[in-house]
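All protein chains of the complex are present and in place, except for one that has been dropped.
Let's look at subunit A:
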Amino acid sequence: MPFFVFKGCLVMALGIALLGSLSVAVSAKTLVVVDQHGSPVENAVVELLDVTTNNPPPHQIAIMDQVNKQFSPTLLTVVQGQQVSFPNSDDIRHHVYSFSPAKPFELKLYAGTPKAPITFEQPGVVVLGCNIHDSMVGYIYVAHSDAAFVSDAQGTIELPDSVSEYLLWHPEQANSITERAKMTWPTTHSRVQAEIELITPAPRNTFGERFKEHHGQ
């Protein structure tokens, strides 16, 4: 009965593959990021440090769009050497700039004038603004490798089992905006809580902010 033997092997192989993937899921580690009051922190970036980076940067061009006078997404993680395109989905013009040491640049984005994507060669934090609309603030986190993760609304990040040392960063951290805190995973733990001190961002230099007593938020 060679056919049945083969079928049996297939079932077994499937079972082993399933077990394998299950065991990976079970042994993955969970980080919960909280602020100084113990509240979960969304949009914290964790980058693993002990990762070999022989891979070339991804060919895929990441997108930092502008929609309704906001950056979309507000936070983008890319890998060192990756390109980012800055379309303008609004009908009006934008003037995107960054003063961040990792990538100072400026782009005048008028309706219907496409621009070549920008390459982010240096790892680090790039803060984006718009000269015209000061309410627009965006962040590009340029990671050393593709082992960068972002926390969800519950502050959680699933990390590979191999995590040991990692960097922790958040756009509203009390620390300097480019500083990334170096953390060590306690080897015996599978679920760890990491605290990051946040501050309320400074008010923006907009008509909306200046005249909010008349117009509300």
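Note that a contact is a pair of C-beta atoms (placed from the backbone, for glycine too) under 8 Å apart; a residue touches a chain by one contact, two chains touch by 3 or more; residues count from 1.
Going forward, contacts and distances are computed from a predicted model.
Note on the omitted subunit: UniProt lists it as "Group 1 truncated hemoglobin", one of the names in "Thiamine ABC transporter substrate-binding protein", "tRNA 2-thiouridine synthesizing protein C", "Group 1 truncated hemoglobin" or "cytochrome-c oxidase". Only one residue in the set A:I118, A:M136, A:L167 or A:A194 touches the chain that does not appear here, and it is A:M136.
Touch with the chain omitted from the figure is made, among A:K69, A:K115 or A:H144, by A:K69. Residues of subunit A in touch with the missing chain: 69, 90-93, 108, 110-111, 130-136, 205-208, 210-211, 214-215.
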